[in-house]
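First, the structure itself, so that you have it in front of you.
Of the protein chains in this complex, one is absent; all others appear in place.
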Amino acid sequence: MNLTLKVWRQKTPDDKGRMVKYLVQDVSPDMSFLEMLDVLNERLILEGDDPIAFDHDCREGICGMCGMVINGVAHGEQRATTTCQLHMRHFEDGATVTIEPWRAAPFPVVKDLVVDRSAFDRIIQAGGFVSVPAGSAPDAHAVPVKKDDADAAFDAATCIGCGACVAACPNGSASLFTAAKITHLGLLPQGQPERDSRAKAMVDQMDLEGFGGCTNTGECTAVCPKGIPLDTIAQMNRDYLKA
Amino acid sequence: MNFTVGEPLIDTKAPEGPIEDRWDKRRFAAKLVNPANKRKLNVIVIGTGLAGGSAAATLGELGYNVTSFCYQDTPRRAHSIAAQGGINAAKNYRGDGDSVHRLFYDTVKGGDFRARESNVYRLAQVSANIIDQAVAQGVPFAREYGGLLDTRSFGGAQVSRTFYARGQTGQQLLLGAYQALERQIAAGTVAMHTRHEMLDLIVADGRARGVIVRDMVTGEIERHLADAVVLASGGYGNVFFLSTNAKGCNTTAIWRAHRRGAMFANPCYTQIHPTCIPVSGEYQSKLTLMSESLRNDGRVWVPLRKGDDRPAGDIPDDERDYYLERIYPAFGNLVPRDIASRAAKNVCDEGRGVGPGGLGVYLDFRDAIGRLGRDAVEQKYGNLFEMYERITGEDPYSQPMRIYPAVHYTMGGLWVDYDLQSTIPGLFVIGEANFSDHGANRLGASALMQGLADGYFVLPTTIGDYLADGPYGEVDEGAVAEAEIAVRGRIARLLSVNGTRTADSYHRELGKLMWDYCGMERTEESLRKALERIPELRAEFWQNVKVSGEADELNQALERAGRVADFFDLAELMCLDALHRTESCGGHFRAESQDADGEALRDDENFAYVAAWQFQPEGGPVLHKEKLDYDYVKMSQRSYK
Partner (left out) sequence: MAVTGAVLVLYLVAHVVGNLKIFYGAEAFNDYAHWLRHVGEPAVPARTVLTLVEVVLAVSVILHMWSAVTLTRRASKARPVKYAARRKTQASGYAVHTMRYGGVVILLFIIWHLLDLTFATVNPAGPAGLPYDRLVQGFAPERWPVTLFYVVALVMLGLHLRHGVWSAFQTLGLANGRSYRPLKIVAVGLSLVLVLGFLSVPVAIAIGVIK
């Protein structure tokens, strides 16, 4: 199949940037979206052009490194799917595909489709952990954990830190990401001692980074590749108000 | 390529005495660092995977001044995140007869008697602490209704000792380490540099004293100095281009260290994982693993008859060959990886493979779904099934998965002693980047265990013994400048070739060559061919590669080209190692050395050693042999029948 791509090109963080049109031919439906870009990039390199810079690593939907806004939707329209897991069989022959970077002030564009998501790390630094020096832990069976709690904590813990939630949120809020971590640790007995201070510190850091406030529009969950549910945000608000 | 044989290598740090006491003995003998001094001691850690992340966090916690690097945009994305199946630990929570000794035994045997007994025993001892540590950090392991931790069994073991978090164990463990690391970053004990790639090691006065890194955003070449350097840069499976590793996984960090004097041990030991999604086309950029845990409930088969192209569901049971269950009745579908992989290759070579090109076998859940119900199967493997469906567009609930072996893990790596120190004083190597614990084949769920054992428990103790004699003073400027100039020179050279092929296209060709000639099955002839072809291809690369863009910007074409260049050199050493080891063992199968049943035939008389290769600029590498002794596990022919 053949496609027309409109891709955001921006050489440096200060560059103004623009959309550039490319034609790609003979795309196989079994290719992944990133493999389609690889093919285009190899061509660009041989033509002496700058290949389109994009982040990726695992290419199996777990590292959270990839991410682009495809036709206006973070990670593309297929639900619960990262960009690297998106396959070309979901596109129509002859279609025009618009590709843009995550857009949010706390995620400045580094180059082309690559953005700086270090704000997420700083949110975790603020309190997204349990303080336990290596070697000081009690036996793993010392505290049983209800299966339901463990499962719910796991569901929240599957967040891959990709940032799609921020990219999709009309307010540029990082609530879903932050809430996922607060919920994960807050549901486990091991996370209790620091629960209140964690919620407060992480939410404050989120605001400090310049993310917007949540007005519960739910766009974030809809694009989240791991389906992190909205109730994590309610949990975060609860913990935050309590703290 | 020629090589010479040098002096035998001896691990001077390995303690003597009863194996149970050796780690305690070493810990007690290790010098301690005065707490006030720790802040003055700088340690560089390359890599933030399970090994590097846990090490940096723990060293920071202990009070050292740590500088940490990774090539991704955040430490949480290290390739450990992709590990699916689980992590072993000798907890014996099930009371099914597990013990430190049994885990030790299984690992030595699984490694086909090519691992060190002392190291493996320590690994088994420490394994239990890892689970405690992870649980305390909030890692949400799978639990049973009673609230206790659940476990499952994995290839190569008859007890259920694998702890897991659905199909995302690596992710959850890495997030635990990452969170601990971020905590130290916030506390100021660890300075984190993301999007920085190590391109050379600084060795001054015979000690590792720092690294040269490239800021991958600005292209700036930076020098970072320290009293010790820890490499935790992961495995080099991407030498095959197609592997289950992340796209960025590379050999550059350890290869550069090798060129500076660190010996490279057992480079030819690669693990081919039996359950991966088969290749679908030329453009394919990587292969995806389907966790080994699937073999717990999935049954592997191919049609009995050659060229049977009926849909799987139409083939009646008596025309199916459940070949693993047939050949290995004791372990059945749970034989170790090397054995399962080769069996798959054999049935495909017989023309009984399924799917495009006949390169695939079925992994069938029909019976499991019948026995446990669809919900239970979904609960256990839901995310893996989903992943399969995404990639292939086929529904594994209604038709069997197609799988084929793919390169997955590299047992070889930089040589280290019992203290995890390489042959360069002050250079420590942990995780998949070293060679230490798995011998010629790694058991499933043991890499996570080793990475975390190294990072949380072993290295933080042993590195203290080295640092107690520090700080090591000013670093010789000449050595730093030399390394920096070398790095700049290489980058300039890559950019100046301006040829007609991309680095990726060379990488693809090299990978295919390695897979064909140094893959699942190796022969003297294939290896000689590879050794002839690799230098030619490398020469062509350096004359004809095209790297667009500039040095001083984010330049992904340049990053890849640098990595491919190092893969060429490594590939050559791998083939040489494979050629010199004329026996078969674990992941290294030499067609010339097999028994009547086609199983790997070891040659303990001549090859019970670690092959440690020393780099020489001219005249080929020098082989140093470290003899392996087995006092606690009797060497025997591995049998899973």
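Worth pointing out:
By letter and in written order, the chains are A and B; residue numbering begins at 1 in each of them.
As a convention for this text, contacts are C-beta pairs under 8 Å (C-beta built on N, C-alpha and C of every residue); 3 or more make two chains touch, one makes a residue touch a chain.
No experiment lies behind these values; they were computed from the predicted model shown.
Across the entire complex, the residue among A:T83, A:T158 or A:T221 in touch with the chain not shown is A:T221. The chain not displayed touches chain A at residues 6, 8, 19, 69, 71-73, 77, 98, 100, 103-106, 168-173, 210-219, 221-223, 229-231, 233-241.
Here is the rule we use: only the chains that are shown with their structure count from here on.
With centres defined as mean CA coordinates, chain B is found 27 Å away from chain A. Chain A contributes residues 11-12, 28, 30-32, 34-35, 38-39, 41-42, 44-46, 48-51, 53, 55-65, 80-81, 85, 87, 89, 110-111, 114, 116-118, 120-121, 124-126, 128-141, 144-147, 150-151, 153-154, 157-158, 160-161, 184-185, 188, 190-191 to its touches with chain B in the complex. Chain contact summary for the complex, chain B toward chain A: residues 54, 57-58, 61, 72-77, 79, 81-82, 91, 93, 129, 131-138, 140-149, 165-166, 168, 171-172, 175, 178-180, 182-183, 185-186, 192, 194, 217, 246-248, 280-281, 283-286, 288-289, 386-387, 390-391, 393, 456-457, 460, 500-502, 504-505, 546-549, 553-554, 556-557.
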